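Note that one protein chain of the assembly has been removed; the remaining protein chains are unaltered in position.
And then subunit A:
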Amino acid sequence: MKHNPNIERDRELLLGLARNDDKALSTIYKENFPSVLRMVLQYRGSEDDAKDLFQEAMIILFEKVQQGEFDLYSKLKTFLYSICRHLWLKKLQTGNMSLALPDELEEVLPVEDTIDEHVKKDEQFRIMEQAMSGMGEPCKTILEDYYIRKMSMQDISEKFGYTNAENAKNQKYKCLMRLKKLFFDQYKS
């Protein structure tokens, strides 16, 4: 591949994204959102449509980068833009908007696989979201603190006023068992 300073810069940004660097995230967002906004407005979408669309694309990008399976074979801008175009196309097809599909919405990059994968992940996310919202307190927060915010059991037991970490642990296991049931009931059906 020929040397391309833009690709180099994109690669830096992606490395930042993989490190969970907020600055990289914000740079990518600010540089790429305007073109997506313009596309959506052009096809009579709203500002909120553009926001949803672009954030979904950012999630796809972020999750791919975090899994380490993102290979930059085009400019980052092109990738995000074409993901948004495909998502928009899907939305136009499924929604009750009876807009004729613009011819220009043809493929820019073959991103169908990426989007199919995303749809699957999205479903899992929704099930987990539903399961978590059905949990109630203090279970929800305990699980979030331990598994997501990675707090120690000691801190958690202090935060919730358990007499010792062992009690907190038992509570956490009970919560986890309930979550498991809620999640897999939905997930399998």
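Here is the rule we use: a contact is a pair of C-beta atoms (placed from the backbone, for glycine too) under 8 Å apart; a residue touches a chain by one contact, two chains touch by 3 or more; residues count from 1.
The rule we apply is simple: contacts and distances are computed from a predicted model.
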* Would you kindly match the missing chain to its UniProt protein name, picking from "Trypsin-like serine protease", "Aspartyl/glutamyl-tRNA(Asn/Gln) amidotransferase subunit C", "Sarcosine oxidase subunit delta" or "Succinate dehydrogenase iron-sulfur subunit"? => "Trypsin-like serine protease"
* **Contact residue for the chain not shown (choose from A:E12, A:D116 or A:E129)** => A:E129
* Quick one: which of A:L15, A:L41 or A:V119 touches the chain that's been left out? -> A:L41
* **Hidden partner interface residues of subunit A, rising order** => 22, 25-26, 29-30, 33-34, 37-38, 41-42, 47, 51, 55, 58-59, 62-63, 66, 121, 124-125, 128-129, 132, 143-144, 147-149, 169-170, 173-174, 176-177, 179-180, 183-184
